[in-house]
Structure formats: C-alpha cells, structure tokens
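A short write-up of the structure that comes next.
Excluded from the complex is one protein chain; the other protein chains are retained at their positions.
Up next is chain A:
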Amino acid sequence: MRAGHITVDNVGFTYGAASALAQLASAESDAEVGVDIADIDLDIPPGSAVLLCGPSGSGKTSLLRLLGGLAPQLHPGTASGSVTVSGREMTTLDVHRVVEVAATVFQNPRTQFFTTEVAGELAFGLENQAMERAEILERIRAAVAVTGIAGLIDRRLDSLSGGQLQLVACTAALAQRPDVILFDEPSSNLSPASIEILSAVMRGLREAGHTLVIAEHRLAYLDGIIDRAVLLDDGRVREDLPAAQFFALSDEQRRAKGLRRLRAARPAPPSVPASAAHTDGGLVVENLRFSYGRTLVTDLDRMEFPRGTITALTGPNGVGKSTLARLICGLAKQDAGTISLDGRALRARERNRAASMVMQDVGRQLFGETVAADITMGLSASARTALDLPALLEATGLIGLEERHPQSLSGGQRQRVAIAAAAAQDSPVCLFDEPTSGLGFSHLVGIAAQMRALADRGAVVIVITHDDELIAEAANSVITLTPPLTRKG
C-alpha cells in the first residue's frame, strides 16, 4: 500500500450516546453534532485532493473524523467497514499514532493549538515523537518556506489574526510530513484575503505531493486545488464528480444541492433595496476615535447606519471591526467623538440598552434554563406582557423547542434563540458578528431572512462579516473599514 493512499470500504459510523455534558458543550454546526454515516466507499489515490461537501448535517465532518483517527477514538461510536490511510487501519489505530500518517487542520483557529507561541506550536508534534533537535529545526524550516510565515515565528499565538493562525496550523501539519493532510472547514473564520493565501498554501501542499481531503462549505477558493468533489447528503455519498464537472454546475444546480457558490462573488454593489418605510433616523458615528494603549484602532470621520437597512461591515482581520461593534454597543467607551441614534448622542450605558448583539460564539450569550425563559430574560414586566412569544417562536423557527435548555440545541438553533432574544428586546440596533462562519447555504439564506425581519421592524442592522455570499444575499449597503493611517502613537 502506497503512502498517502486512502481507501474507504463500505464504511458506516454510528455515534454512541454522548454524555449529557458533552452534548451541552457540543458546538458543531447544525445537525453535525453527530451525523451517522453509512455505505461510504471511496478510493483516494496518493497525491490527489478531494473535496467533501454537502449541506449542514450531510456527514462530511463525520467522514473526516474517521479518516483522521478522531472517530471512534475521541468521538465514541460504532464504526463498520474499513478506512485505511497509507495502509494503516484508522478505525482501530491508537490515537497517539495518528501523528505518523495524518494531520488535521481544524475549523477553529483558536482551539487547535496546545502551546502559546508559534515556535513551540510548530515543534509540538515533532517533540512528541521524540525527534532530534536538528531534525525538528530542519522540518520547521522547510515547512515555513512553503507557507511563508517566517515573519511570525517568534510571535505569541494570541497576537495573531485568524488567517495567520490557520497558516500556522498548516505549517505545523506540514512539518509533521504526514502522508495525508485533512482540513475541517479551514476557511470558516477567514477574510477573503486570508482565504486567498490559504488557497495558495494548499496548492503548495498539493504540489509537494501530499494527499489532501478538505471538508468545506465555502467552495470557490478550491477551484484549481481539488481533483474531485464528493457530495454527501444524509450520511451517504450522493455524487462523486471530477473537479471540472463540479465547478461547471449551474447556479440553480448548486442551490438545489444545498451548496454555496462555486465561483467567487463579483464585487457588485448590493442589489437588495432597503425598507422604504424606515429611511428616517438611524445610527450615526462621528469623529470616533479609540485606542488600545497607544495603538489607535478606530479613527472614523462619519458613518451612517440607517434604520431599516442591513449594513455589512467588512475589512481585513484586525482592522477594528469588532472594536467598532463594541463601541456601538457601549461595551467600550470612545476616546473622542459621538455615536447618536435618531439624532441624539448616546452615552455608553444608553448604548448598552439600545443595542443587542448576536455573537459569533453564540453559546456565550444564552442564559435561560429554557428557550422561552432565555428569550424573555431581562425584559421589563410591561415588555413581557407586550411580547407575542408564540409569534416570535414561529418567526424564528423555534416552535416545539421552547422548553429545551438553549445550550442543548444545535449551533443554528442556538443562534436563532439569540436572534429571538434580540427581537424580544426590541433593540433599535442589532449587530451580528460573523453569523455564517462554518455554516452551509440553507443556513445562510435563513440568517439573511432573520436579519431582514429585524430591519423591516425598523431596526438598524449591522453585520460584521467576511462572507461575500451573505453580503450579496442580505446587505443593503457595505462599509469596508481600512486601517487608520497612524497605527502607533
């Protein structure tokens, strides 16, 4: 059996009963908490690159876990059939031997590193294999030359952007010199510029002869990298297409398959008209300045966010989008300038009350013991009586879930609880932080509709996003932030 050859022979996987705590803590997108798969047959020749795609809940993550020695080792369940990588049977391989054949680049750049600095992280997998120092340095040198992160090597990991972290993860994987590199939605948290670099690096890995398997929702950047696309649905392989045929699918065809765009979005101006009823009033930011220590992060002359409008806030990682959101919500106080709503300047405390935010990591903002309790939490008695909860549950697709613990729901459901809570608060300003990261096409359409509903009620809706597809689907206007000219004072 040749190095880098993957065979999947009549494979199925059924998740075992996870502990209650594990279920609570599970963050995975929508139904992918544990999608059982069955009857999977694949043969991936050495040096080829294969895409696993399909709607949320199709089982692509489960399949990737089997290939990467993560299931059943770390995600308990029953595997049937045989998965081999370079001739090793993955379903029974000791988890600490996985490092010898396969490396996985995970979705979340913040939770895949075991150390606190780039250099230590690159060495981690090699030190664990008790390699000689000279060998480790040589491998890191070679890997860094491919990914181009020499400038980052003496940095702390917490000082890096998401895009930079994914490059570090790729470098660490490469330094291991594995036969196979697996990617679990690596672009989920990245800006378009970072995705471009990631794609260049993946091309480099391919040319270096590694077998690549990529589970992904965002597809356009993989054109030119992959040889084949395997479409999964409902835990089974539905189609196995050569790349040329896959990328030639029409827009209607890919929508019907629940896939995201196959070609990069044209930077066309947003075509969605704003709600005409609410063009008066809105949020205005003027002469806003904010610094962390001596680093000027925010320096804006004027910016308008009208009511009834969905405004997308974009720009490279680290440009200060999140800081601007924190300023708007009053979680940070500006050094100078005003933030006013309908012509009245608001202090930070007032902005706390006026704004609600749907966070990227939505589990952090669910406090109630039940969905219904969470949605009404923090409301005044009068607001509580005025609220039409059944209608709100209906509108957010949460009917039947009102008695569940919000932390026990899937990622998409939890996000809808947070949206419902924002709607119940009737906040004039609603912010969304990267609401579609790591989520599939149907989810994207759903979130666009939820934002539209909030805007139609007359709210100022601001969405921080890198996702061109979401912008095209939902935004009425786009503001691209650029770094302040004076970075350091």
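We take it that contacts are C-beta pairs under 8 Å (C-beta built on N, C-alpha and C of every residue); 3 or more make two chains touch, one makes a residue touch a chain; residues count from 1.
In this section, contacts and distances are computed from a predicted model.
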Protein name (UniProt record) of the chain left out of view, among "Heme exporter protein A", "RsbT antagonist protein RsbS", "Acetolactate synthase" or "Energy-coupling factor transport system permease protein": "Energy-coupling factor transport system permease protein"
Touch with the omitted chain, as defined above, among A:P46, A:P76 or A:G204: A:G204
Contact partner of the left-out chain, one of A:V35, A:L152, A:L300 or A:V371: A:L152
Omitted-chain contact residue, chosen from A:F13, A:F106 or A:F441: A:F106
Which residue of A:V98, A:I226 or A:L300 touches the chain not shown here: A:V98
Touching the absent chain when the full complex is considered, from A:T7, A:S82, A:S161 or A:S477: A:S161
Contact set of chain A toward the excluded chain (per top definition): 21-22, 24-27, 68-70, 73-74, 95-99, 102-104, 106, 108, 110-120, 123-133, 136-138, 140-142, 144-155, 158, 160-161, 163-164, 167, 172, 176, 190-191, 193-194, 196-197, 200-201, 204, 316-318, 326, 329, 331, 352-353, 355-357, 359, 361, 363-367, 377-378, 407, 421, 425, 487-488
